[in-house]
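One protein chain is absent from this view; the other protein chains keep their places.
Moving on to chain A:
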Amino acid sequence: MSDSAAGEDAPLIEVRDLERIYHQGEVEVRALRGINLKVERGEFTALAGPSGSGKTTLLNMIGCLDDPSSGEVRIEGERVSGMSRTQAAEYRLGHIGFVFQAYNLIPVLTAWENAEFVLLMQGVSREERHAILDPLFERVGLAEYKDRKPHEMSGGQQQRVAVVRALGSRPRIVLADEPTANLDSATSASLLDLMLELNRERGVTFVFSTHDEMVIERARRVIRLDSGRVVADERDEGA
């Protein structure tokens, strides 16, 4: 079956026998040891586990930010692992949004420009950019903060801008690496609620890594990792 033909029926994300080995000098570090998992459209999934369990490495593989040592990642049936750097960049631009632990907004751009940047690269017209981003800024409660630069905003506000940036590109998947790690509990809860609501409203699939139990409690599916292996895959059937 061809990749494109498989697209409609295939899981949104499919990870097969994924391994990632790093070499630190003469030491071999096996960050992922044969991961297999599938994520369906619209899921709100947490990758949980202690530090060094392989959560971030797995997210990087799914987001085409790093190549596996063996195995593969497919998104909508299309093999994304092993793409060239340019192909991967184009794929991410069209399909994947990212939210990073340290917000990682471009410091010289305003909140609006940070969110607008991806749409500009997608070639979206000015009117359409406003049509997409204005409601999102309203939705995350930052309509008044569009002209502020990252250093003029709190951590929570910056992370919400990062969510707007991730969703503004109209991706199939939003990958969030420890999105609440730098936030206090109240702000974390508020951000999680926002992501959950956006997941419900827009049907965007969220996959995020965390070791925060409060975050894990809100996820509808929790894939637990330990030492580079999936040790549990729990679904909240009632959600």
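Here is the rule we use: a residue touches a chain if its C-beta (ideal position, glycine included) is under 8 Å from a C-beta of that chain, and two chains touch if they have at least 3 such contacts; residues count from 1.
Rule of thumb we're sticking to: contacts and distances are computed from a predicted model.
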*One chain of this complex is not shown here; going by its UniProt record, which of these names is it: "ABC transporter permease", "Na+/H+ antiporter subunit G", "Ger(X)C family spore germination C-terminal domain-containing protein" or "Nitrate reductase subunit beta"?*
"ABC transporter permease"
_Residue of A:121, A:143, A:214 or A:232 in touch with the missing chain, whole complex considered_ = A:121
*Among A:29, A:89, A:214 or A:231, choose the residue that contacts the chain missing from this document, as touch is defined above.*
A:89
*Among A:106, A:214 or A:232, the residue in touch with the chain that has been omitted*: A:106
*Against the chain that's been left off, what residues of chain A make contact? List them.*
56-57, 60, 63, 65-66, 85-86, 89-90, 92-94, 97-98, 100, 102, 104, 106-109, 113, 116-118, 120-122, 165, 169
